[in-house]
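Only one protein chain is missing; all other protein chains are in place.
Now for subunit A:
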Amino acid sequence: MTNSVSIRDLSLSFGAVKVLQNLDLEVHDGEFLVLLGSSGCGKSTLLNCIAGLLEPTGGQIFIKGKNVTWEEPKDRGIGMVFQSYALYPQMTVEKNLSFGLRVAKVPKDDIDRRIARASEILQIEPLLKRKPAELSGGQRQRVAIGRALVRDVDVFLFDEPLSNLDAKLRSELRVEIKRLHHALKNTMIYVTHDQIEALTLADRIAIMKSGEIQQLDEPMTIYNRPVNLFVAGFIGSPSMNFLRGELAEEGGRTVFQTHGVSFSLDGYDADSPLTPGRKVVLGLRPEHIHVDNHQVGSEMHDAVVDIEEPMGADNLLWLKHAGHTMSVRIGGAKRYAPGAKLQLSFDMTVASLFDAETEERV
């Protein structure tokens, strides 16, 4: 697979503040890559560097094998979609779409042809004569995507394109962007802080924190095998349960101990040796803890329901166990009153263990 965008040793600092530090990233041809992180992690800065709107202080950027580090944004073969749509308010939709082409002095009939194609793909033909102010948020964002589409670019850059929309529209447009990617097969780089968008859209996700990529992998790998405590806590809602304790030896088997309670680690796929006495953090996702189910795991733990949060499709229980408060996701049909006693079992094949000091996966 060839690389569409490759970033080598990229650094950017504003004065003393280092936003990006020696960042390397390879984006494959036709790949949908999501940059995910909380605000201020440098994900939008990285996107602006790729677009050429910010000048890096060090490193190189290649797009389609061409070194574009010093190129103007228009010469990079990129199109960009912004969170605030950034449609020119005084121009009609048609003029908005054609602005870039008119600036580049593309022949009139060519412009018309490209607008016809883009507006057909995005289903915005009836809107062409309207001004942006007369459009709804979803329509505006569609036009903004169209503006990138007409320019026949290699790489699409999305800067939190759905964050200004309400929840319903967001999920609709999310599906449309995915469909668009399947149809066009362009490389797309998508910045978001919404993990649902990241998990649903991405071929690969790059999770960023303070200007560095923490983990770059397929969504399911990131979800099931986070490389460190930060990634584990960032992905997943409600967030993963973390139990602080240490490893111990019990009857010839390695177990995890916290507050005098032992958890068997049978089935855990360890990256490094599980030496007894090591301080670790056990991470368990709410849906990987089972209630009154004797099929999973080798041992049962008694727990007490603290509070219950019914969410319709499923039901979130907050439990007290082994000195920690844990959240457990169960089917929506089962209800538990506060104070109810139940038995827990744990699926260690999908659990995560992190070193308490380095916070890296064990």
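Everything below uses one rule, namely that a residue touches a chain if its C-beta (ideal position, glycine included) is under 8 Å from a C-beta of that chain, and two chains touch if they have at least 3 such contacts; residues count from 1.
Rule of thumb we're sticking to: contacts and distances are computed from a predicted model.
Novice: So one subunit is absent here. Using its UniProt record, which name fits best from "Sugar ABC transporter permease", "Sarcosine oxidase subunit alpha", "3-oxoacyl-(Acyl-carrier-protein) synthase" or "Imidazolonepropionase"?
Specialist: Spelling it out: the chain absent from the display is recorded in UniProt as "Sugar ABC transporter permease".
Novice: Per the definition of touch given earlier, which of A:V5, A:L23 or A:M80 contacts the omitted chain?
Specialist: A:M80
Novice: Which one touches the absent chain: A:G15, A:G65 or A:P89?
Specialist: Of these options, the touching residue for the absent chain is A:P89.
Novice: Tell me, which residues in subunit A touch the chain that this view leaves out?
Specialist: Here the touching residues of subunit A are 48, 51-53, 72-74, 78-80, 82-90, 99-100, 103-104, 147, 151.
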